[in-house]
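Every protein chain but one is kept in place in this view of the complex.
Per-chain numbering from 1; labels A and B assigned in written order.
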Amino acid sequence: MSSSIAGRDVALVDLVDRLLAGGVVIAGDITLSVADIDLVHVSLRALVSSVPSLEARGAMPRMGDSL
Amino acid sequence: MTDKILHLPPDLDLFASERPRLDNALTRRIGADPENLERGLAQLVLTVVELLRQLMERQALRRIDAGGLTPEQEERLGQTFLELSRRMDELKSEFGLDDEDLNLNLGPLGNLL
Partner (left out) sequence: MIELYAIARHPGPPLPDLAQLRAVPSNGLAALCGPAADEGETTEEALWRHEEIVEALMLDRDLLPVRYGTRLADEQAAADAVAERRGELLAALEHVRGAVELSLRVRARSPGRAPELHALRSLARDQVERPGRDEHELLRAAYLVDRDAVERFSEEVARLQDANPELALLLTGPWPPYSFSQR
């Protein structure tokens, strides 16, 4: 009848579905750099702008690390 | 850890097949059917990489034109993009993909690259 799958194993799929694909998504920002020079600042709200223009406007604080 | 099961089906075997898919989800490995899946995945990944590379190259050129970078920085940028371009060629060759393969058609929006 029932197999030896632990209740926890079966519940794991439901857990993964929730933790990795559910919940509130807090947007972060990332900065793309090449050769240690920051080039592109990308917000997960799909705003793409160049770093100099952001700095000129009084830059948003950088939350991510360089890639 | 409290048990999360509120109702178990009499026939739990039907849920036994989920284990491999779950392992993939957690460790992000590629599953069965390597050849097609791998090439298709490589195509997708390299397209994104190519997009980013072009984006950053364009941005680098704008920075160079605008001035404000030291000759050293300009040199470093130039070298790096040369390297990136070479590396992309290597990767494309490794997966048997050419420039046309690395272009996503977005329907009414035209091509990505």
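Going forward, a residue touches a chain if its C-beta (ideal position, glycine included) is under 8 Å from a C-beta of that chain, and two chains touch if they have at least 3 such contacts.
On a predicted model such as this, the values are computed, not experimentally measured, just so you know.
Here one chain is not drawn; of B:L8, B:V45 or B:L113, the residue touching it is B:L8.
Although one chain is not displayed, subunit A still touches it through residues 8, 10-28, 61, 63. Against the chain not displayed here, subunit B makes contact via residues 1-2, 4-12, 14-15, 17, 26-27.
Here is the rule we use: only the chains that are shown with their structure count from here on.
Averaged C-alpha coordinates give centres for subunit A and subunit B that are 15 Å from one another. In the complex of the two chains, the subunit A residues touching subunit B come out as 1-3, 5, 7-16, 20, 32, 34-37, 39-40, 50, 52. Across the complex, subunit B meets subunit A through its residues 1, 3-5, 8, 10-13, 15-16, 18-19, 22, 25-26, 52, 55-56, 59-60, 62-63, 66, 68-69, 73, 76-77, 79-81, 84.
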